[in-house]
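Note that one protein chain of the assembly has been removed; the remaining protein chains are unaltered in position.
The letters A, B and C name the chains in turn, as written, and every chain counts its residues from 1.
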Amino acid sequence: MNRPVGKQFMQGNEACVFAAIDAGARFYAGYPITPSSEIAELCAEFLPQVKGVFLQMEDELGSMAAVIGASAAGTKSFTATSGPGFSLMQENLGMAIYTEVPCVVVNVQRNGPSTALATRPGQGDVMQTRWGTHGDHPIIVLSPSSVQEYYDLTVRAFNLSEKYCTPVIILTDEVIGHMKEDLVIPQLDDLEIINRKVPTQSIEEYRPYQTGDDDIPAIAPFGSDYIVHISSSCHDETGFSNSKPQTADKLVRRLHRKIDRNIEDIVQVEWFGARNADLCIIAYGAVSRTAKQVVVDAEEKGLSVNLLRIITHWPFPDAQVKEALNQAKAVIVAEMNLGQVAQEIQRLNSSHTPIYSLTRIDGEMIIPSQIMSKIEEVMRS
Amino acid sequence: MKKKQWQFILAGTGGQGLILAGAVLAKAAISEAKKVIQTSSYGAQSRGGFSQAEVIISDGEIYFMKCDKPNFILALSQAAYDKYKDNVTSECIILYDHDTVISNKRMNDKGYSFNQRAIELGNSKVINSVALGAILKLCPILENESVIRKLKEELPEKVVPLNLEAFEVGYREVTP
Amino acid sequence: MIIKENVQIKIDERLCKRCGICSEFCPQNVFSVRNDGIPQVTAPENCTSCHLCDWRCPDFAITLEVIS
Partner (left out) sequence: MTTHTHKDFLDQRHLPHIWCPGCGDGIVLRAYTMALAELGLAPKDVVTVTGIGCWGKSDDYVATHALHGTHGRALAYATGVKLGNPDLTVVTLMGDGDAVTIGGNHFIHAARRNIDLTAIVVNNYNYGMTGGQYSATTPLNSKTTTSPLGNAEPGFDICSLAETAGANFVARTTPYHIVSLKNLLKQAITKKGFSVVEVITPCPTYFGRYNINPSPVANMHWLKEKGVPVAKYQQMTEEEQAQHFVIGAFVNKDRPDFYTMYQQINSRNGTEREGER
C-alpha cells in the first residue's frame, strides 16, 4: 500500500481507514450500510495490500463476532456500520466488553430510528452507544468533528482499546463521514501505537484474566504457548465459566474500575472561545462545527459565548461539564436528536443553571443561524 | 473581488461530472494553501438523478461545513435551479444552463449554453470542464493554472486535451 | 489361540452417572450393574480391549488400560 503522508485532502471515512491501518488493524468484517460503506470499500482495497483481510459478512451480528474472533487470535480488528447495523452488533459488543477483547466499532450515524432518512445525518445513537448492549458495562466512545480528528481518534480508539482491553466506539455522523477536508497524516514513526499487554507469568501459572493492580488482564492471542480460554459466561481468572456470585461481582466491578480509574487518560474535550463566557454551547460531532461558527459570529456581535465540545462521549466528561455549568449563566446543548446529551448534562446540574436543549431531527444540519437565534432569545430572557 | 470565504454549490444531474468538478476546485484550492471542505449528495438522492457538490474555500479555518450562505451556484438542471432560486441572497450568483433551465431572471442570474457548447466540443461529458472555466471567470479566487493542473491530475490522460479546451471555452465565453 | 492382553478397567464412581451404556453395549458382557446403578467389571477375562466401553462412556468415568 502506498501510505499517504503529510498534507492530504480526503473524506472522513477514508481517513478512518488509513488511520486504522496505521494503528495496526489487519482485519475488518462488516456489512455495507450507508453512510459507512466507504470504510468497507476502502478496507477491501487496502487491507490485502498490507497482508490483512477484509471480509464482508452475512450480517452485522456475524461481523461483530468475526471481529472478536480475529482480535482474540491476535489481529487488531474493526468494523463500521450505522444505526440499524449497530443495533445488530449490540449483543456481541456486550460479549467483547465482558471478555475484554480489544476492537473498534465505527458508527457513522444517520437519521433514524429505523431506516428513516438513510443518507442524512443524525446523532440519535449517543445513548445507544452507552446503553445499547445488555447488562451493566463500561464503554469508551469517541466523537470526531473533523476529518483530521477522525484520523486521530481512530488511531486513539485502537490504542485505548488495546490498552484497556475493551471495545472502543467511534461515534460519528454522515456529515463527518462523507465530507472531504484537508488533514495531515503523520509519519508512522511519529505515531504512538499501543499494543495489548503480553503475559509475563510462566505457562503453567498463566491465568488469562488475572490482573495486577491496574485491573487490566494480559490475554495472550490464540495460538500462543499460553492456552487462553475466553468465555462469554461469567468467568474467573482462568477464563473458564464460574457461576459463583462473588466471581460475577468481582468481574463486573473490575470491568468498570479499569475504565473509571483512568477517566483522565480517556476523557477529552475542547474548549473554544473565552473560557469565562456568559453562555456556553455544548455540542459534539458535526454540530460542534456549527457551534464554532456561532462562537465566532457571536464575538463579532459582542456576545459572550463559548463552546464545550465533547470528544469523549463515554465515560462522560462530568468534570468539564460541571465546570461549564458552574461558570456560564446559561447552557445551550445543540444536538441532532431530541436532547440525549442535554439530559445527561441535566444530571450534573447541581448549580441549577438554565439548560436549553436545541434539537433537530429532520435529517438536516443544525445551522449557525438556528443556534444564534436561540442565543439571542436566551440572552434576552 | 476578494472574499474571506467562498461557498460554491455545483448542482445538476448525475453524469455531468459535478462531483469531479467539485473535487478539482477543492484540490486546486488546497494547492494554493487555502482551507477547503467538499461535500456531496449521496445515496438514493443521487441515484434519482439529482447530483450536487458543495465546496467551501477559505483563507482561514472553516467551521460550519455546509453552504448555508452560498456565493455561487452552478445550476445545470431545472431542479437544481429551482432548489436554490428563492433560498439565496441576491448577491449569490446563479450560473445556469441556458439550454435546460428557465430562469426567474434574478439580478445575479447568468445563463450560458453549457450543454450546447459541450456537444459542439465533441463530447457532452466535458460540460463540467466548461463549467469550471466559467466559474473561474466569474469567481477569480483561484489561479487558472492550479485548476488546470488538477484537471490534468484527476482526469484520464486521453481526455485531458479536450477538457482543457472545454475549460478555455467556458473561461473565454462567459462574461461577468 | 488368541493370547489375551492384560487389561485393567477402572470405573470412577465420582464421574459415573449410571446410564448403563457401558454394560448394555459391551460386546463381551464384561460388566454387570450393581443395585445402585454403578457398573462393575465382573468378567474381565472376556475383555478384548475393544475400548467401546470407555469411548462410549458419556461421563469420562471408564478408563481401560492395556498393561504390557
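Criterion: a contact is a pair of C-beta atoms (placed from the backbone, for glycine too) under 8 Å apart; a residue touches a chain by one contact, two chains touch by 3 or more.
Because the structure is a prediction, the values reported are computed rather than measured.
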item	value
Partners of the unshown chain among those that are drawn	A, C
Among A:L188, A:I227, A:A319 or A:L338, residue touching the chain not depicted	A:I227
Option from A:A23, A:I39, A:A80 or A:M95 whose C-beta touches the chain left out	A:M95
Absent-chain contact - pick from A:G24, A:G69 or A:G124	A:G69
Sites on subunit A contacted by the missing partner chain, in the whole complex	1-2, 27, 29, 48-49, 53, 55, 57-59, 61-63, 65-75, 77, 91-92, 95, 221-225, 227-233, 239-241
Residue numbers in subunit C that touch the chain omitted from display	14-15, 17-21, 24-25, 52, 54-60
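Here is the rule we go by: only the chains that are shown with their structure count from here on.
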item	value
Subunit A and subunit C, separation of their C-alpha mean positions in angstrom	59
For subunit B paired with subunit C, centre-to-centre distance based on mean C-alpha positions, whole Å	87
Subunit A and subunit B: spacing of chain centres that average the CA atoms, whole Å	36
For subunit B, residues contacting two or more additional chains	none
For subunit A, residues that touch 2 or more chains besides their own	none
Parts of subunit A lying in touch with subunit B, wherever the complex brings them together	7, 9, 34-35, 118-119, 174-175, 178-182, 286, 289-290, 292-293, 296, 365, 367-369
Touching residues (chain side subunit B, partner subunit A) in the complex	23, 26-27, 30, 35-40, 42-45, 62-66, 68
